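What you see is the complex with one protein chain gone and the rest in place.
== subunit A ==
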Amino acid sequence: MSLWNGDTIKDVSESVGVANLNEDVAKNLAMDVEYRIHQVLQEALKFMRHARRTTLGTQDISNALRVLDVEPLYGYESARPLRFGEASLGQAQPIFYVEDDEVDFEKLINAPLPKVPRDVTFTGHWLAIEGVQPAIPQNPTPSEAARLSETTPKGASSNTTLSAASTLNPTTNETVTIKPLVKHVLSKELQLYFERISTSITDESTTDTIRNAALASLRKDPGLHQLLPYFVQFISEKTTHGLRSLFTLTQMMSLTHALLENDSFFIEPYVSSLIPPILTCLIGKHLGSSSSSSSSSSSDPHSQTPAHYALRDFSASLLKLVCKRFGDSSHTLKPRLTRTCLKHFLDPAKPLPTHYGSIIGLAAIGGREAVRVLILPNTKLYEKVIHPEIEDEGPRKSEAEMCLSALVGVIKQLEEEEEGGGWKGKNGVPPIMPGASAEEVKAQLIGILGELVGEEVWKLRREALVKAVIEAGGMKV
């Protein structure tokens, strides 16, 4: 019934020379010993609390004994946790004892002095500025904080120590030692992981399965937060140095995509670093090696579009994802991106692939609104740039045609989204203007869009689209 065993009392009494201790006496003494231990612990806990600690130390026990007017126990002062050894004597109960290392005196004297422990220092940082916790390395990231907040207020039955322990999730790798001055130390495992992922993604010789597995891991695995800055750095480095290799660029975009997908990352602070690589892949002058692009451009443009257009499309969709996710939290993000794209679109000196990229980029960033406000009014002007190229049958004809199809493609968005808008029903306006013949409508269309694009759009034979374009164009005029 008591934790303290009567037999222990007997053992002790024998060791001090009392041979036949009465059973009842032993039992009573055992209970008393237990009570005294409780008493000492109660006092020791006070010392622990006032020292603002959550673990009881040997020093607390010594202090408690002093307060209780008991001779302190010497020889147990130790900053490190005590190790207990276990020994069994015959069939008796196992005996526990504090393990003491045997120290060779000679060795101890000749050993070099231990290192002086590091001095107590302090660092100051803003924990909160007007109630907002700034995202600086000294503060935990919101995802970490969210996890902390989930674990701390609960644990109705857990005691102080337990709940303190539970504030940190031992399963994740984020419990990496934080050194002063906030130097991140990556664990061996994380370093290895980074190494593996980066080589498997960039190595052209690896199979698709491995690459996919690597990306899937990035997409899903929690606990990689420590690596996020390294990956971001990796992406921008590889993009700037790998402009010639379409493969590398594509892989980098896939990597970016994977990072954006992973829910456990707090990626917001890194968005500004991720944008430049994406923009590079979207509106870069020459993407991929010149030989590959020229070979593909010389081949039939309709059967196979050059691979870099696919990359540009991919980057545009990434951009769209970024805008969708972070456009609300960062007010300057969308305008900045739009301005960049528009600048490239309206600069006739830029190569046509750049135009292509900026057209789809604009559509991706701003959606229908951007098409209506920024692209439609400029289409007619822009035609002057691509018209000669298309007529010319030169090497740049395919590029110009790509731009044309991109334009038509984004203009098509007008209608697609308009259908959801439902102005048709409200106003009761018939799809084609009343009283106007088909030719008149077409003329109007071409008047808005210019000859080339107008023709293309007319060819699509979609009344709603034509209607939408005329509506939008009319608004402008």
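Going forward, a contact is a pair of C-beta atoms (placed from the backbone, for glycine too) under 8 Å apart; a residue touches a chain by one contact, two chains touch by 3 or more; residues count from 1.
Operating definition for what follows: contacts and distances are computed from a predicted model.
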"Large ribosomal subunit protein uL14m", "WD40 repeat-like protein", "Protein AF-9 homolog" or "EKC/KEOPS complex subunit BUD32" - which is the UniProt name of the missing chain: "WD40 repeat-like protein"
Contacting the left-out chain in the complete assembly, out of A:72, A:140, A:242 or A:351: A:140
Full-complex contact with the absent chain, from A:20, A:88, A:110 or A:123: A:123
Selected residue (touches chain absent from view) among A:14, A:32 or A:440: A:32
Of A:8, A:54, A:273 or A:317, the one touching the omitted chain in the full complex: A:54
For subunit A, residues in touch with the removed chain: 1-2, 28, 31-32, 34-35, 37-39, 42, 46-47, 49-55, 59, 63, 67, 79, 117-133, 138-140, 142-146, 148-150, 152-156, 158-160, 163-165, 167-168, 177-180, 263
